[in-house]
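Please read the structure below before turning to the comments.
Complex shown without one protein chain; remaining protein chains in place.
Moving on, here comes subunit A:
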Amino acid sequence: MRSIEARGLTKEFKVYQSRSGLTGAFRDLFNRQYRTIRAVNGIDLTIEPGEIVGYIGENGAGKSTTIKMLTGILEPTGGCLRVNGYDPHREREEFVRTIGVVFGQRSQLWWDIAVKESFRLLKKLYRLSGEGYRQHLDRLVEVLEIGPFLDQPVRKLSLGQRMRCELAAALLHQPRLLFLDEPTIGLDVLVKENIRRFLKQVNAEYGTTILLTTHDLSDIEALCSRVVMLDKGNIIYDGDLERLRTQWGDGRRLILELKEEVPSFVLNEKTRGLSVKWEGEGTRYTARLEKGTTVSDVLSRLVPAVAVQELKIEEATTEDIVRRIYREGAAHA
């Protein structure tokens, strides 16, 4: 059985608009005007058990809306959806027993009571018991290093502490599938590291399927073999990270420091015919090399004409690549 299988999954929101003034308000009572926003536009997505998939896209691309449909919170406007073999919205109460969810921007623990009381409640809720549960809990507490603040109410925890507790809470019932919506938002590097290590472990040990959205591409690099990229509700890339790099990552950068100031048109002139974009002015320039242009192509043209003080070559980071895809849009993908 597949973890996630979506065909033509669509979500539309009606956004009501209010007319201005008193008469406007009166007219709104009887005939409200609305605009339809298609947040997710007929996407196809299949995820096999055991995969870790990064779900990325700009703000407002529709990532959270997708997650909310996949977790049964929102009812899809259209399309077919099976998650862990269930229809998430219709069979919600049974379905949610098989998944774990963490929303980075929202707590699922009970705010005013100690963390361990929350765990106790979840234990009852998911009817967990026995030695297996104890061991699993001890393990979570140890790996996530949350032992010291189990006795504190959630509202007194720092964001990083809270997020680790949220993760433990989402995994208490050993779900087959874990959804993470921006789990590392606002966390410092050490905590991020800890969480990534933990997720890898969970995936390797229990075979838990993970779907995570994030703004931090280093999360994706550290965790995911597969990336799904969303743009304005459409999937524009679905494949492994390597292919994304080779397909889009031909944008090496050459950073130059010149001995004396040279106007940029001279550089443009010298490299005419090559796919190079120059940025900068005076003595500092960055050349973006595209479409197979090599560093030596550029240098062999430049060196006879301008005196180079220092040069540095930079590989495009995933960040650069993704930013470029966003900028240039779906047309190229």
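Basically, a residue touches a chain if its C-beta (ideal position, glycine included) is under 8 Å from a C-beta of that chain, and two chains touch if they have at least 3 such contacts; residues count from 1.
Here, contacts and distances are computed from a predicted model.
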**Complete:** Of the listed "1,2-phenylacetyl-CoA epoxidase subunit A", "Ferredoxin", "ABC-2 type transport system permease protein" or "Formate dehydrogenase subunit gamma", the name UniProt assigns to the chain that isn't shown is "ABC-2 type transport system permease protein"
**Residue in contact with the excluded chain [from A:E94, A:D188, A:E269 or A:E319]** = A:E94
**Complete:** Full-complex touch with the removed chain, picking from A:E117, A:E193 or A:D216, is A:E117
**Message:** With the missing chain put back, one of A:D181, A:D231 or A:D320 would touch it. Which one?
**Reply:** A:D181
**Prompt:** Going by the touch rule given at the top, which residues of subunit A touch the chain that is not shown?
**Reply:** 13, 64, 68, 71-75, 92-94, 96-97, 99, 101, 103-108, 110, 112-113, 117, 120-121, 124-126, 153, 181-182
